[in-house]
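Here's the structure, in structure tokens; my notes come after.
Yeah, one chain of the complex is gone here, protein chain that is, but the others are all in their spots.
Right, chain A next:
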Amino acid sequence: MKRVELKEVRKSYDRRTDVLSGIDVTIEPGEFFVLVGPSGCGKSTILRIIAGLENVTGGELRIGGKRANHLLPSQRDLSMVFQNYVLYPHLTVQENITFGLHVKRLSKAEQKQRCLETAEILGLTDYLKRKPKEISRGHRQRVALARAIVTHAPICLMDEPLSNLEAKLRTKIRSEIRGIQQKLGMTMIYVTNDQTEAMTVADRLMILNSGEVQQIGKPLHIYNYPVNTFVASFIGARPMNLIEAEVNGSSLIVDEWTVPMSDMIDLIGKRKRVMIGVRPENIRAARQDEPGFDVTVANVEVQGTETLITFHMGSSDQWIARLAGQWNLEVGKSLSIYIEDQHLCFFDTSSSQRIISHAEKLANFRGDLSGEYTAYRNKVEGLEQAVGRVNV
């Protein structure tokens, strides 16, 4: 178990444009940390920097409390699953899995033992004697996983390790990886561009966009309190519905839809325009006594336990509502929807940042404080133990 810290890490391949611009994050020992973001945002680059396969252009990388900027990959005591993994084509599956284990001073018998254990977990036992080209892509991907797990390294880096597997297998292996990680207490840094995967396995996740950190936090916290419109639309099976509204006295106006503001008015302040956001599941059909808003249904997807309804909001924006149960609506018919005030999010139109209430700020501040307090306590306890050991 080791901590990985990135401080103001910058990276540029061509010395002109920054691929990473100042990444600041601390990954705690034993944590399952997920990096997520759209293609080309720099996820693989971060992993390669941590692994020592790329140099940083600026900033500091610390592994296990020690500066690691100039350590060789092998000195960092980690394992890695590459994106588009490549296996040694001339070695069997077993030889591929145990490749390099002799460096860790493991005897032949121990190597074999570990290889069998890992193969068992990943369902590769029957394929150990085969060459990579004689097994399916899915199995090859598992061999790549096995290679990383078998080393029992305290830090494990995985770059989209499940991208070649079918959905069902993905879910299964994902939970297996999670299990192994917890059992061995590895610090896992896991890259994916699938937000569902990110939400389900992560202790914490970091959302990146074009080389900049958007938000770091627990999955649910990020889901409930996205810091900006990018995070709001990236996280969630369906993106958050967004639309720009005009502030008119004490109400917000979106085309024909008028939202009377009550407590939100302080939040919005002196802004003339504001972005409204609503999660699809927070839109529901209006009851008889509620002042609903009529929309025209553009598409209906009935999915057993829920129904996804697409409709147009304003002139061009498509919104999605996720209604519980099965709704047999016809396309073109109108539906009266209702959104509770508490479910509305507001974003600044120019900065795209979410407008945060004072109460939330205070809560966040308390959270930060408690985090710092915990860190402080840990430090004190560590010192006390050390002092105790010295005394004895």
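The working rule: a residue touches a chain if its C-beta (ideal position, glycine included) is under 8 Å from a C-beta of that chain, and two chains touch if they have at least 3 such contacts; residues count from 1.
As a working rule, contacts and distances are computed from a predicted model.
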Problem set entry | Chain excluded from display, named as in UniProt, from "FAD-dependent oxidoreductase", "PqqA peptide cyclase", "Glycerol-3-phosphate ABC transporter permease" or "Nitric-oxide reductase large subunit" | "Glycerol-3-phosphate ABC transporter permease"
For this session: For the chain that's not shown, point to the residue among A:T45, A:S79 or A:Q215 touching it.
Result: A:S79
For this session: Please pick, from A:K112, A:K131 or A:R271, the residue that touches the omitted chain in the full complex.
Result: A:K131
Exercise. If the missing chain were put back, which residues of chain A would it touch?
Worked result: 51-53, 72-76, 78-80, 82, 84-86, 88-91, 99-103, 131, 133, 147, 151
